[in-house]
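Take a look at the structure set out below.
Below is a slice of the complex: some chains, not all, each in place.
Which chain is which? They are A and B, in the order written, and residues in each are numbered from 1.
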Amino acid sequence: MLEFTVSSGRDLGTQLLHLWPSYLAYATSFLTIGIIWMNHHFCVEQIGRANRTLMFLNLLLLLTVAFLPFPTRLVAQYLQQTGEQAAVYAYDATFVLMAVIYNVWWRYASGGRRLIADNVPDSAVRAITRAFNPGVPMYGAVFLVAVWSPLASVALTFAIAAFYLPSAALFDR
Amino acid sequence: MLEFTVSSGRDLGTQLLHLWPSYLAYATSFLTIGIIWMNHHFCVEQIGRANRTLMFLNLLLLLTVAFLPFPTRLVAQYLQQTGEQAAVYAYDATFVLMAVIYNVWWRYASGGRRLIADNVPDSAVRAITRAFNPGVPMYGAVFLVAVWSPLASVALTFAIAAFYLPSAALFDR
């Protein structure tokens, strides 16, 4: 997923330690994708049937997720270096886009119970919608933080992944 | 799927903006593959049994799809630069080949209802065949457009993907 690079002619141990922004960016992207996948799986269980529109929104979500390794590599390469701001803007913009598409996907499926399975109670649908609500504002705020501190912005992206892990308790059977 | 590259020593933000041909080529290939996959999935549901010939045609289709990232990378790298015509020819030729193989695949499966499941009405088979018909001519025309304008040719490839999305309404249950 992410290409870590070391160059010959310098002490390898030191290089590996200085790669910490890479590890942070890798773990953040991996955990975000993993948690999205866990929650996506849960949402899909509430959905009774699919149609072309849902599949196309799914495809757009996948396109964004498959694109993520590129800005992740940018952050890994540029964090704490010249150009870090542009790198983190690209990174954060991808997360904002992902959050927007993911929200559209769920709102399309759940609006007026369009594709929700009959045996799923309204309260379960509302609980998931409540969990989706803060997604776009949070990633948007994280984007703004990058104006002042790119590093803090990446750390907050990690924190949102962590936020969506326990808040998933809302989803748990 | 696609390797985006930036080089150190130049402003990263500017570089990211100038990568737009890469984003266009990436999105076009991704959406085309995604829509092929959606339609392929739908076709397979009409097919009652497989045989070796169908599996081999499937394999050829997969070979072409798995090859696509290479010409996509060429377009991303050469569009608006010297060599863009050769790059777009390679890109378009891959799409023509893919359209040909995909058509052969469907015609083999559906001809005389060879492998079509018994409960599928003739009208459904004809609807799919009608959707397949313009594929090769359209990609062939897009190839010819590259003689005059490589950029227009790539944009039209994107448009064909878009064409196959709503025309898929023909397929919808």
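Assume contacts are C-beta pairs under 8 Å (C-beta built on N, C-alpha and C of every residue); 3 or more make two chains touch, one makes a residue touch a chain.
Because the structure is a prediction, the values reported are computed rather than measured.
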Item checked: Copy count of the single sequence across the entire complex, 2 present -> 4
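Quick note on the criterion: only the chains that are shown with their structure count from here on.
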Note to self: To test your reading of the model: what rotation angle superimposes subunit A on subunit B by C-alpha positions, in degrees to the nearest 5?
What the structure shows: 90
Next item on the list: Give, as an integer number of Å, the spacing between the C-alpha centres of subunit B and subunit A.
Entry: 28
Checklist line | Contacting residues of subunit A [partner subunit B, same complex] | finding: 51-52, 55-56, 59, 62-63, 66-67, 70, 74, 78, 82-83, 85-87, 89-90
Margin query: Give the list of subunit B residues in touch with subunit A in this complex.
Written below: 1, 4, 6, 11-13, 16, 26-27, 30-31, 34-35, 38, 165, 168-169, 171-173
